[in-house]
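Encoded as structure tokens, here's the structure I'll be asking about.
Then we have subunit A:
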Amino acid sequence: MGATAVSVGALGGGTKAIGQAKRPIPTTPIKIAAVSFLTGAAAAPFGIPGDNTYKMCADVINKEGGILGRKIELLSKDEAGGVDAQVKLARKLILEDKVDVDLGYISSASCLAVLPLSDESGGLIIAYDCGTHELMEGKKSPFEVPNFKLGFRSSAHLGIDNIGLALFIKKYYPNIKKIAGINQDYAWGRDSWLIFETAVKKLMPQVQVVKTLWPPLGNTDFTAHISALIGAEPDIVHSSLWGGDAVTFTKQALGMDYFKKIKMAYSRGEPYPQEVGKDYPEEQIICCAGTHYFLFTPPDKTSAGLQKWFVGEYQKRYGKYPTYPCYHAYQALYAYKNAVEKAAKTAGGWPTIEEIAKAMTGLTFPSPSGNITIREDHNAIEDVLIGISKLTPKYPFPILDPKRMEIFPAAQVNAPVGIRTVDWINSWK
Partner candidate 1 sequence: MVKNPRWVAYVLIFILLLFIPRLLSIHDLMLFEYGLTFAIVGLGFNLLLGYTGLLSFGHGAYFAVGAYTVGMIAKYFPGAYSLEILIPAALLFSLIISIIFGFLCVRHTKIFFSILALSLSMLLYALLFKLYHLTGGSDGLRVPLPTLLGISFKGIRRPEFLSGTYYYFLLVLFAISCVIMRGIVSSPFGKALQAIRDNEVRAELIGIRVRRYRLYAFIISGMFVGLGGALWSFVNGHVTADLSHWVFSGEIVYMTLLGGFGILEGPIIGAILFTYLKLYAMGNTQYWMFVIGATLIVLVLLLPNGVAGAIASLLAKLKRKTVKGTPC
Partner candidate 2 sequence: MLTIDNLKKHFGFVRAVDNVNMDIREGEIVSIIGTNGAGKTTLVNLISGYIKPDSGRILFLDNDITYASPYIRIKLGVGRSFQLIQLFGNITVLDNVRTALFSKYGMIRRGLLPADRYSSVTDEAIKILDNFNMSDKKDLTPTGLSEGDLKILDIAIAFALKSKLLLLDEPTSGVATNDKFKVMDSIVSAIKKEGISTLIIEHDMDIVSGYSDRVIVMHEGKIMAEGKPNEVMENKEVKATVFGIVS
């Protein structure tokens, strides 16, 4: 073990000297890699907002004197190019560039491939946005946690969105009969549908599935899918489409009067009304991947203040309202900041990544969308906000109708530590 510990020092950046009681705080800046989609269809609605937020927050932190006096040096990297490119990039960041922490990853595929590299190569990695619940779950419950010693996710997994949707639908559309699904053909889409289907069937046994479509990520022509869905005549269509795909789908669907016939339930649809604009259909069920909504005010004072500042500052810099990737980016960066500061107290100096990891487990910190807790399974849990799109004179795009908005508390939409989400749902009474 000692051998590995030393090699950690050798491999993982940040850790300078190990085993000394009092450690000096290095004067060199903290190298933080931030990986998001900077090119491709997912860039505009996702990667860029996320990356902007990293820049904004790093900027603010540096103005306030950095983390323990160390300034942040942000390395923005592109997540495009496929899983394999990401594996190679992450390795390079950890082993060659010796970054202190690797924040990032929007695609679940990237996360599943990259997070294991944390323990494998001895680097701290915080997944900031990707959703698959499998990332932190074991083969069967109860499973032991954490899945990765040095791998974290600073946002909640897709369980909250899809369980939330099921609960929401049960409440607002209790007597629907037929549902369908269109989800991207990889972990994200497959798992989103799995959780949603399991939850809906548990809550509303009468519902039956009439069609499931699996377009590939980055699909450009949804015509055939749209027709197929119209043909199947479902009451509600579940979709976890995100990024450019969500926008393209909406635009093409509008052309075929799709929304006049079918109601969509988007597990993470929050950014797209703003992205598409006033053409975006009303009466669609939209989930915010947490309580990440610019019109939402968290109950506790600190968070409420943060939200006010966050929305204002982001709007001032980038002329748009922050969308949930922005909130997730904030959470990742501040999870690291808080963990370092917490660990430094006990370590008495700059902490090793093991110490940071230890501090991050069970960490609770305020965020613009309320308090975030990272559990011992290294996964954050959040409440989830769901609403229905509605055009108002005040905004150039549909917002969530305040009268039909629901917030499901974290406890209601997150499986307990060590239990697989699916098993948990099936255990509902």
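With respect to how the candidates were assembled, all candidates are chains of the complex that A comes from, given by their letters.
Methods note: a residue touches a chain if its C-beta (ideal position, glycine included) is under 8 Å from a C-beta of that chain, and two chains touch if they have at least 3 such contacts; residues count from 1.
Note that the structure is predicted; figures quoted are calculated from it, not measured.
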Options 1 or 2: the chain contacting subunit A in this complex: 1
Touch list for subunit A against partner candidate 1, complex: 1, 4, 7, 11, 39, 78, 81-85, 87-89, 91-92, 95-96, 108-109, 112-113, 116-117, 119-122, 185-187, 190, 214, 216-217
